[in-house]
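Yeah, one chain of the complex is gone here, protein chain that is, but the others are all in their spots.
Here the chain labels run A, B and C in written order, and each chain numbers its own residues starting at 1.
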Amino acid sequence: MINDLLIVVVIAQTLTAATPLLLAGCGELVAERGGVLNIGIEGLMLTGCIAAFAVTAITGNSWLGLLVAMGAAMVLGAGFALMAITARADQIVAGMALNLVAVGVSGTVWRALQSHGVTELPASAGFSRGWFGWSGWSSFNDLPVIGPLFFDLYGLSIATAGLLLLTWWVLRRTRIGIVIQAIGELPDAAAAAGESVHRWRWGVVLFAAACAGAAGAFLSIMRTHAFVPEMTGGKGFVVLALVMFGRWRISWLIAGCLLFGLADSVQQQLQSLPGSRALPYQFFQMLPYVVALVALAGLSRSAPGPAALGKPWPVSR
Amino acid sequence: MIRFASITKTFSGVTALAGVSLTAATGTVHGVLGENGAGKSTLMRIAFGLERADHGAIEIGSSENRTSSGPRSPRDAARLGLGMVHQHFTLVPTATVTEACVLGASHGLGLVDHAAWQARIRATAAMLQWQIDPDARISSLGVGQQQRVEIIKALLSVGSVQGTASPFSARGVLILDEPTAVLTPQEVDELLPAVRRLAAAGTTVLFISHKLHEVERVCDAVTILRRGAVVHSGPVAGLSTQRMAELMVGTTVNLPSPARQPVTGAPALVITKLSERANAPAPRLTDVSFTVHQNEIVAIAGVDGNGQTALVRCVLGLDRADAVVTPGIPADQRLAGVERIGLIPDDRQHEALVMELSIERNLVLKDHHRPPFARYGWLDFAAWRAHAVDLVQRFSIRGAGPAATVASLSGGNQQKVVIARELHRQPKLIVAINPTRGLDVAASAEVLERLVSARDHGAAVLLVHHDLDELLSVADRVLVLFGGRMTDSGWPACDRAHIGRLMLGVA
Amino acid sequence: MWFSIASSFLPRVLGLALLMASASAAEPAVALLTTGSINDGGWSQLAKQGLDKLTAAGSRTTVVQKVSADQAGTELRDCAADGFDLVIAHGYEFLNPAAEAAKTITTTKFAVSGADVERPGIVSIDFDVSQASYQLGIIAGTLTKSGKLGFIGGGAFPSVKACYRGFVAGAKSVRADVTVAEAYTSWDQVAQNKSQTEAFISQGIDQIYPDVDAAARGVYEAIKEHNTANPQKLVWTYGCVGDANANPAAGQWTLASAIIRLDEAFAHVAKQVRDKTWKPGIVRENLATGTCVAVLNPVLLKGPIDAALQAKITAAGAALIAGTLTIPDERPAPAAPAAK
Partner (left out) sequence: MILKWAPMSEAIIAVGAATLALALVVGGLAIAGFSPWSVIAVGWAGIAGSPLRLAICAQEAIPLLMCGLAATLALRSGVLNIGLEGQYLLGAVAAVAVLTLGPVGSCLPWLALIAGGLAGALWCAVAVGLERGRGVPLVLSTILLNVIAIHVVGVCVQGPLHDPATAAPQSAMVPDGSRMPLLFAGTPLHVGFLVAVMLAVALWLMQRRTALGFELEVIGLNPLAARFAGIPVGRRELTAALGSGALAGIAGAMQVAGVTWFLSSDVRSYGYAGIAVALLGRLHPLGVIPAAFFFSGLDLGARQLERRLDIPHDLGDVTKGLALAAVLVAGALSRRLGSSRPGTP
């Protein structure tokens, strides 16, 4: 059957692997377009993982888990905004502090959950494949090609596609996009137009945090139905690299995430081939990262990025 | 119309405005004259809602719009019918003209109807008899064009434009903050009639300036501020420029008078057929040749963005180019050469000074690695201090002493630090780019004085300057750069108008 | 300074610790060092459970988790200084640090579990899961329809490689033409393991044996998803180290688990310390000692694992214990001692 073809499987896996990257990347792209570099995305994703898992495991309500994951990430994101925007501290450092706190808090919460015996999601909880479990769609799963590549994906994968489209549209066609461009390129211009630079930057940071939280929820309550400490495994840092790789454009971000997902998916297929053991397995595991690096080096000189990226505002002299 | 009534404002104990009252009638152009620090900008920031007055009232348009202490925010100002064009443009370089106008002139968050906005921009431009491409990127526009975008944006923002109807309104007030500071004479000649057209259509224009002849040409009435207080207010007619200058400054200030000398010095900088590499961005420098002799100030005039930056970078050896000959500086020691040139760069805060460091450290910056300031790479701070104390005194740098940060100094004193560092070694060649930018009249005069004195002591000075008046007052020779090519103005047998035409490439 | 105030409390706290130390002199005091979190659902969690049994038996115990090789020396010395009679360093990474610690510390005995070589002064507990994995391989070789099997490891550690070796040998013993794909992922990235499993399934692999601790959850989730959607093309799986036969995700498709009875192994060493029969060397835990065994999923005994298959597994087990059947060992001879 056509759906069993390697190419279809690899593409489907690529889409799934790219989903958390795209989701968190979409938020971070908006934040960076608005001039805020948050290297704490890794920590926010981890926060999303544990918050979604904890709430879903305790209440059995996956939707609540997803919401709380976004909310918890936004709370930490607010802490970051307080440091980096309101107090005008260095954004990179604030992001590092955020990562440290998030790793520690998620570990502590996990310990607390375990000491109360909460280590599994209830059987019925957690999102499954398909469009958030709407049964009507599942009959399309077996359609050739579009079944596995469209109907049998996870709900958040589809939602992410929609979010990317919406973000692209908002950035391109609405005044929101124009203001975000202004606060990222020349915050003084936005201020002169009567817009509050701080309020807008808070907005983009909270949006990025919500996206990262949702990406974390994808990993824990949707993709794997489990939590393991540090299960994000550096994906948040990959997201940062991909946003820069994507030159702060949605279309390039999508290309970058898909390329990374494809490399990951291909290395898994390669590892399964007989004879692959002639090479240490670490060669395969580093493949996606090497591909990303080579792709970057192969591209022409990358764009400089938003002019005010990483710079506190107002600049005090 | 707009009326300020007894506006008072203090910043941490320092009075910026002391009971300033001013009335600009509907459909007039009202000049606001004053030196830097006289309070013009503060008054306008209060009018535009960026600051709040401590006391006083502002009345805009008609009596029902009266507010006790002015608009609360720029948005509020726009609602009241007040638009402002800042001296420093607030245009996002990556945005298009349309996007810039949408950002500044509307406040919704929703979908942007690009077609409608483009129509409005075209209509407004047409009425001012301007050509504007709404899809052009701001970064691709010249300064004059950018200013037009700012004016259109301000007009659109006061909400008086409906569809393609007239952008002018009886209640609209437009503030132009030093609008001619960056323009060529020809661009000024195009701007001033447009200002008159605006007034004729019913808009009230506040014209902030310190250029007397422009006020004379365009304004109906003028208010002169000095140290936060009104020293004169009344119609322009019957007020001589000499009187205006006296009111503005308080005393008579003499710009250095061009004491022309016959060129006797040896060539200090010889540029022969300088061309940028083929892949350089436009305007690409092409076949630029000139010589600067000792005892001579050669001024380069030109509209910003015609290759001045590239020329300076090539002369300094920061960019590679063909055929630069600088006597005494081998072409391959490009960066070494920078140290020997006395350089007063355009943006002193970013290009010359390290704001976070002390005056002392900034003064030693170029010499830090040689004796007596360092031996074998090891620094001798005692020598630094002695050096700083000496220069602070010689160049009368006023501040909290050599250990104070440069950031704590006023703009004029910051520039003095740069000049002290660059000129105390009596370099053979001095390159100065817009050395008086942002300085008040007295400080400007002092800076130009220093350049002339250096010239008199034998230095060759290459001066790139945006202010044509100041440039003409000190230059021994004027060259004009247009589109990357250099033309000799034929000094001294030429006049302002001729230089202006050369700057626009229409001669 | 509040630090000096705190230090006045110090003697009291230390006195408390000493009091605890003398509480039960009969049973040895045992400390456990783990590489991972004691709630990792696998290797480290099982060790904690093993330790808990010792606690129940009256030993004073402590556990130090998430210890890296950098910190191992400190922690080993700490445990010795706290008067523990035995430190079980649970992971091959601790072999060298424990051997180093044993050079200077004689009061405390060190046992390294999961180590495959002998080092002077310490006990290396070598868990040979290859025999139990061989039995799992028999099931896989018998039940596979495609003839394609898969093995996923978290990293190429000795105990992991042993599982792979046994599994391959067992499968080939019943069906010579089977192929076993081998992939390595991560111990903590659940999503990565799920993707790897999906990649396996897409290649027609229908028996998957994971040795990735808690991240095996990803493997089971992938199998649950696949089997729910394709009940006619079932994929079967196994457990490793811990008993995964009742795992909540894919319990009904988990045929058997090759488990390590860490509690028994630990009790064994603890008993030697108590009875003063402890001596350095390598302890081989395997099918014969009853600590590394295959456990069939009881709910599937009437289904896929029929009586004939069960008999085959039992017979192979007997042969492995008797030594008439050996699994090819690609490891070097254990004779070579560490460089001095």
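Simple rule for what comes next: a residue touches a chain if its C-beta (ideal position, glycine included) is under 8 Å from a C-beta of that chain, and two chains touch if they have at least 3 such contacts.
Predicted model, so just to flag it, every value in this text is computed and none were measured.
For the chain that was dropped from the view, give me its touching partners among the shown chains.
A, B, C
Taking the full complex into account, find the residue in B:57, B:355, B:383 or B:441 that is in contact with the omitted chain.
Of the candidates B:57, B:355, B:383 or B:441, B:355 is in touch with the missing chain.
Have a look at C:50, C:97 or C:137 and name the one touching the chain we're not showing.
Of the candidates C:50, C:97 or C:137, C:97 is in touch with the missing chain.
Residues of chain A in contact with the chain that isn't shown?
Spelled out for chain A, the touching residues are 79, 82-83, 87-90, 92-94, 96-108, 111-112, 234, 237-238, 240-241, 244-245, 280-283, 285-286, 289-290, 292-293, 296-302, 312, 316.
Go through chain C and note every residue touching the omitted chain.
2-3, 6-7, 9-10, 12-14, 17, 35, 62-66, 68-75, 77, 81, 92-93, 95-97, 99-100, 115-117, 155-158, 161, 331-332, 336-340
Can you list, in ascending order, the chain B residues touching the missing chain?
316, 318, 335-339, 343, 345, 350-358, 360-361, 365-366, 368-369, 374, 377-379, 381, 384-385, 400-405, 407-408
We adopt the following convention: only the chains that are shown with their structure count from here on.
Report the inter-centroid distance (CA atoms only) between chain A and chain B in whole Å.
45
Averaging over Cα atoms per chain, report the distance between chain A and chain C in Å.
Taking the average C-alpha coordinate of chain A and of chain C, the gap between them is 34 Å.
Using the average of all C-alpha atoms in each chain as its centre, how far is it in Å between chain B and chain C?
From the centre of chain B to the centre of chain C is 74 Å.
Okay, in this complex, where on chain A does chain B touch?
So the residues of chain A in touch with chain B come to 173-176, 178-179, 181-182, 185-186, 188-195, 307, 317.
Taking the touch rule as given, give the residues of chain A at its contact with chain C in the complex, in rising order.
4, 6, 9-10, 13, 16-17, 20, 110-111, 114, 119-120, 123, 128-129, 141, 152, 219, 223-226, 228-231, 233, 264-265, 268-269, 271-274, 276-277, 280-281, 284-285
Which residues of chain B touch chain A in the complex?
Listed in rising order, the residues are 49, 73-75, 78, 86, 88, 90-95, 99-100, 102-104, 106-112, 349, 355, 407.
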